[in-house]
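The other protein chains are all here in position, but one chain of the complex has been omitted.
For reference, chains read A and B in written order, and residue numbers begin at 1 within each chain.
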Amino acid sequence: MVKETNKIADSGIYLILAFSALLCLAPILYAVALSFSDKAAANAGLVYFWPVDFTLSSYKEVLGDRFFFISFGVSVQRVVLGGIINFLVTVLMAYPLSKSARLFPGRNAYMWYMVFTMLFSGGLIPWYMTISSLKMLDSIWALVLPTAVPVFSVILLMNFFRGIPKELDEAANMDGAGPWQTLFHIYLPTSVPSMATITLFSIVGHWNSFFDGMILMNHKENWPLQTYIQQLVLSLSSIMNTTDPEEIKRLSAISNRTLSAAKVVLSMLPILCIYPFLQRYFVSGIVLGAVKE
Amino acid sequence: MRNRSFILNYHLMLIPGAVLLFIFSIVPMFGVAIAFQDYIPTKGIFASEWVGWENFGYMFSLPDSKQIFVNTISIALMKIAAGLVVPFVFALLLNEARIVLFKRTIQTVVYLPHFMSWVILSGILINMLTLDGLVNQILSWFGREPVMFLSSNAWFRPILVASDVWKEFGFSTIIYLAALTSINASLYEAASIDGASRLQKLLYITVPALLPTVILLATLSLGNVLNAGFEQILNLYNPLVYETGDIIDTYVYRTGLQEMQFGLATAVGLLKSAVSFILILISYGLAYRYANYRIF
Partner (left out) sequence: MQLVMAAALTASLAACSQNANSGNGANEQNAAAEGTGNTQNKPDNAAADADPLAPYEETVTFTLGRQGVAGNNLPAGDTLESNQFLKYVEDKLNIKVQYDFSVEDGEAYKQKVNLAIASSQIPDVMIVDENQYKQLAEADMLADLTEAYDKYASPLIKQYYDSYNGRVLDAVKRDGKMLALPDTNIAGNNQLLWVRGDWLKTLDLQAPSTLDEVAAVAKAFKEQDPDRNGAADTVGLLGDPNLATDGAFFTFDPIFAAYGAYPGYWLKDESGAVVNGSIAPEMKDALGKLREMYAAGLIDEEFVTRKWNDNAAQVASGKAGILFAPWFAGWMLSDSVKNDAKADWIALTAPLDESGKRNLAVSKPSGQYLVVRKGFEHPEAIVKTLSVQYEGLRLKDPAAAELYKGLGVSWLNWPLNLQLNNENTVYEGYLRLKSAVEAKDSASLPADQVPTYDSIVKNLENPKQDIAAYANYLAYYVGGSEVGSDKLNRIEPVFYGQTETMAKKGTNLTKLENETFLKIITGNAPLDSFDDFVAQWKKQGGDEITQEVQQEAGQ
């Protein structure tokens, strides 16, 4: 009897879990289906989770879009450069901050300074004015330097470092290792899951952000991919301002559901590719850094 | 002596980050002065005329300002509540699954939406929610009238909450799953010997063991009461749902960047920053006092 109810409960649980997982995939599948469907079928709303009148024409069209690839390149550049900067800054900050205030008297001042910048901001316009007066508009640095200090990641890694046994430190000191050696030869090798986690966060963060690209990049050639997609998919409403016959002509040619879907799918690809490799680390990475007993 | 050189090196390690924060966070903070000025670009922050609290007065005289605070808080609270409950339940269910491969697969899939941007997700959502979109087509199988989800004040908030939960619930289970692994297995064994049913074990062992985590997360989310999700709403809303969906961040963005009411926009933003700051301090204080949890 008990076994019987257990079986029913089990199948119920498995069903719910499987359904939730499908629900998570549904929008992505829908975008994929749209991107491989014929334009007419998509406009008529005939597409569900499987392509209708399968065609590669949308992808072929993307191939001809120079700006898609340019902004793809900008995004890659940004992820690599920004990822490296984030990584270095995070590691260098997390290590001294993981020391107790007794060992490192300035520690709490730095901590408060950092948290204050995380919690309080001067607003968009002063922020823009600062970057603009540094002559960084339209430069890749504007996308990577203002976000160079990922405070959340620093805290995560700092908490992880705190969990590393003090004895390791002391042993290293005995052998004459200074802070730099200890950090790079002892702390880093033991923190792979946390490193992977903060790297994934910084890659995803850089890849996904559109707002700074929109505000700080003055030329289309310098847009990261998400900015390009945001402008393309979501704000073709601009036609209201360009009631010019020729404009209308061109714009009616580029408004296209399946093409947008193809671009959306392509822009998800890099994340989908790196995600499985880093996924096995980040669960332990987050947990060790966030939940402390 | 040795110790002193260590400390010097610690400072050296922190300096690059501290300098970057100074340039890109501290310097712009002087811009909050605009909130107290009749800001004229050519004069700049130093020469524009000071008007005291005038911008704040004007803000409160606008019927919109009450609306956006109400919207922000209610959307954020709904998101916080749903964002605590759904992952909690999901983690419990996942914990009951015995087949490891199945569990792994489910985890991999449900974490995924967290890594997609709102730009992408909004693009897909808008496509799904139009009159001839996927959702309405499914509704029509059940003989339901199509609904204009994104222009309906009744539906807009539920959509915001649902899509936010959809994006984040999987990822949020991670912390619960971690707490679950720390439950002592001998508790379950003892309960089994006493003849406890599966449900009883769930209710009397698992849930109580997770409660501190739930309470801790709830406390920490107090700081997010004024963050209702800028990127999500910016990419999904339209004028018809301003009434239920316009939040502080979108309002600041519109008044500041599109309508050039710099003083008003900065004042609203400053008020938000200040209130959030206080809330976060309170929540961290509570967490430290009652859960002995220290985030930094």
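The rule is short, and it goes like this: contacts are C-beta pairs under 8 Å (C-beta built on N, C-alpha and C of every residue); 3 or more make two chains touch, one makes a residue touch a chain.
Predicted model, so just to flag it, every value in this text is computed and none were measured.
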**Report entry** Which of A:40, A:84 or A:192 contacts the chain that the document leaves out
**Finding:** A:40
Query raised in the report: For chain B, which residues touch the unseen chain?
Result: 39-44, 62-64, 130-131, 148, 150-151, 153, 238-240, 242-243, 255, 257-262
Requested in this report: Touching the hidden chain in the full complex, which residues of chain A are there? Just list them.
Outcome: 40, 43-44, 125, 128-129, 132-133, 138, 214-215, 218-220, 231, 235-255, 257
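We take it that only the chains that are shown with their structure count from here on.
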Report task. Could you please state the distance in Å, as a whole number, between where the Cα atoms of chain A are centred and where those of chain B are centred? Result -> 16
Requested in this report: State the interface residues of chain A toward chain B in the complex, per the touch definition above.
Outcome: 2, 6, 9-10, 13-14, 16-18, 20-21, 23-25, 27-28, 30-31, 34, 44-45, 48, 88-89, 92-93, 95-97, 99, 103-107, 110-111, 113-115, 117, 119-127, 129-131, 134, 145-146, 148-149, 154-155, 158, 178-180, 183, 204, 207-211, 226, 229-230, 233-234, 257, 260-261, 264, 267-268, 271-272, 275-276, 279, 283, 286-287, 290-293
Requested in this report: Would you mind writing out the residues of chain B in touch with chain A in their complex?
Outcome: 3, 5-7, 9-11, 13-14, 16-18, 20-21, 23-32, 34, 45, 90, 93-94, 96-98, 102, 105-113, 115-128, 132-134, 137, 166, 170, 174-175, 177-179, 182, 197-198, 213, 223, 231, 235, 252-253, 256-257, 262, 265-266, 269-270, 273, 276-277, 280, 293-296
